[in-house]
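Input: a single structure, listed below in structure tokens.
Missing here is one protein chain; the remaining ones are kept as they sit in the complex.
The letters A, B and C name the chains in turn, as written, and every chain counts its residues from 1.
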Amino acid sequence: MNNEWLFVAFFIVIGALVPIAAISVAWLVSPKKSNPIKQSTYECGIETVGESWVQFKAQYYIFALVFLVFDVETVFLFPWAVKIGQLGLFAVVEGIIFIGILIAGLVYTWRKGMLEWS
Amino acid sequence: MIPISWYLTLSAALFSIGLFGVLTRRNAIAILLGIELMLNAVNVNLAAFWRYGDVNQITGQIFAIIVFAVAAAEVAVGLALVISVYRKKNTVIAEEIDLMKW
Amino acid sequence: MEFWKDPLKAAADWLAGILVGWGLASQVSQVIIAFLGVLILISLLMVLDIFLVWVERKTVARFQDRLGPNRLGPFGLIQPFADIIKLLIKEDTTPGGADKWVYNLAPVLSMMSVLMIWAIIPLAPTVVGVDLNVGILYLIAAGAIGTLSIIMAGWSSNNKFAMIGAFREVAILVSFEIPMLTILLIPTVLSGTMGINGIIESQSLWYVFLSPLGALIFLIAAIAELGRAPFDMGEAESELVAGYNIEYSGMKFGMFYAGELLHAFTFGGFWAIFFFGGYRFFGLEKVHPFLAVAVLIFKAMLGYWVIMWVKYTLMRIRIDHMLALNWKFLTPLAFILLMATALTNAILKNSSILIYWAGMFIVNIIIAFVALEIARRVSTAQRARLEGRKGAAAA
Partner (left out) sequence: MTISQIIFLVVAGFTLASALMVVTTRNLIHAALFLVATLFGVAVVYAILQAGFLAVVQVVIYIGAIAILFIFAVMLTRRDMRDRGPQMNRMQWIGALLALLIFIGLSFLLSSWDGYSAVAQEMPADFDTMGRLGEALVSPDAYLLPFEVASVLLLAALVGAVYVAYTRR
């Protein structure tokens, strides 16, 4: 079968098992004397006010959004970059047009002031 | 070896589950989650047909990549709309967003 | 004689012989050997990780004019083991309102995301875990799982500090991934492959000479990806107490901590692999595979040292400055550098190596100079505007 992905699977599985083993050993040997004070949320000794699963501001979403678009873009660029050495100037220009269109998006976001942290 | 039918059945099942989510969930974000499942089902099909057809024809993979781009665009705009609606109407329940219903 | 040339291969062959002798199919025995190899490598990595705790503490002590751990064993070398025993027998508290499954899964994923990267690192020409032809994207994919573990840790802890820390950290991670990915396209363009081994093999001239600016941007983005100072927004002690891992204690915290150290070392290694020739050092790697491993470890340690140097020298940058640095400076700069590199590569690839190198280098220097000049002008103008506004307000 496809051997190389089997190796990767080994790495992922063992990479998950090692921390699980460490945490399990710690769980076995560590004392367990829990009480409500220990279980309370740690906020430097001050009583917790309200829920912590609260609503967050939209700014984070904007950054994730811009990231998503550029992330997808690089996926198109990687095959292009691999082959660029053999394809000559025309392919380079195509890639530059591709990047240029996306930079226009970045410039738009920038000009609208949406990249400002507020 | 694995016959192609296994992949196609997996894809059909994934698609149906996604469809179920889209039809029945009340939360608009959950509906988008269902759509993601359906798009993935399509991609499994494309990859399977690439592998079981002529591997030198890379078309299946190219289509899958373009589906990735479309999925990303769909999620970006869809979630932005949900957030925008939430801000105005204070709800993400699809049935309660009836401004365009007359 | 054969044994000394390549001990690992010889050992693997010897083991395969024994296994086949037991009546196993040769394919099955290969898989078993691969499994054992991965197990040994990961165990060695964990030992290295323990050692890194000592390295980090010793180095920070020197930077701050202290001695660091020096009581237990020679130069305090036993100290990290004592730390581990403490972590093991420490009580593990879980906050009451936590989402148990997600809470326990997060540290495992965090450590896993670092360990899985080592699948693609070529330690020597013959000692490669897997030579994936999509190696660079695999590195980014592992980073994606790390990002997910942070948001899981922050969300499941049911703690406001953890939540804010996770959100900030994720905003930083995703932002700096863009210049990182763009810069990783440069070795891809130069070598014409995405496989890590291929990139090392094609570096007869280290890429740091072809793309010094790229190496610098990669280092900055890597430090941000690691969540280390000056970009340690997610765990800004003075604001967020400890950030996304605040509720974790005992071994679960240990996993986050060990993951961070090993991650830093790994990125030191990747800096060496992408821009400093990996295990190559004037033909030394061909003499013996272990020598190549030593060269790579040495280079990775140097990279790790640079990362520590930056961490313990600079102060934390405010989050708005950090995001502005990324989106308004590094990202456009990285894209322009990529386009210029691709163009220069296409124009000069048929000319002699000296002209190729000189062209690349000059392009890099010009871009760096122009970018810094523009940044200087803009910031001067901005400062003048702000001061003018302040002066007007005072008057």
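Brief remarks on what is shown
We adopt the following convention: contacts are C-beta pairs under 8 Å (C-beta built on N, C-alpha and C of every residue); 3 or more make two chains touch, one makes a residue touch a chain.
Given the structure is predicted, the values throughout are model-derived calculations rather than measurements.
Within the entire complex, contacts from the absent chain reach the displayed chains A, B, C.
Interface residues of chain A with the unshown chain, by the touch rule above, are 1-2, 4-5, 8-9, 51, 53-58, 60-62, 64-69, 71-73, 75-76, 78-84, 87, 90-91, 94-95, 97-98, 101-102, 104-105, 108-109, 112, 114, 118.
Against the chain not displayed here, chain C makes contact via residues 102, 132-134, 137-138, 140-141, 143-145, 147-148, 151-152, 155, 170, 174, 177, 193-194.
Where chain B meets the missing chain, the touching residues are 1-10, 12-21, 23-27, 29-30, 32-34, 36-37, 40, 43-44, 47-48, 50-52, 55-56, 58-59, 61-62, 64-66, 68-77, 79-84, 86-87, 92, 94-95.
Quick note on the criterion: only the chains that are shown with their structure count from here on.
We define each chain's centre as the mean of its Cα atoms; on that basis chain A and chain C are separated by 14 Å.
With touch defined as above, chain B holds no residue shared between interfaces to two or more other chains.
Interface residues of chain C, counted against chain A in their complex, comprise 31, 34-35, 38-39, 42, 46, 87-97, 104, 107-112, 114-116, 118-119, 129-132, 136-138, 155, 157-163, 167, 170-171, 174-175, 177-178, 181-182, 185, 188-189, 192-194, 241, 246-247, 250-252, 254-255, 319-320, 323-324, 327-328, 331-332, 335, 338-339, 342-343, 345-347, 349.
Across the complex, chain A is touched by residues 65, 68-69, 72-73, 75-76, 79-80, 83 of chain B.
Note for the complex: chain A touches chain C at residues 4, 6-8, 10-12, 14-16, 18-20, 22-23, 25-27, 29-34, 36, 38-44, 48, 52-54, 56, 60, 63-64, 66-67, 70-71, 74-75, 77-78, 81-86, 88-89, 92, 95-96, 99, 103, 106, 110, 115-117.
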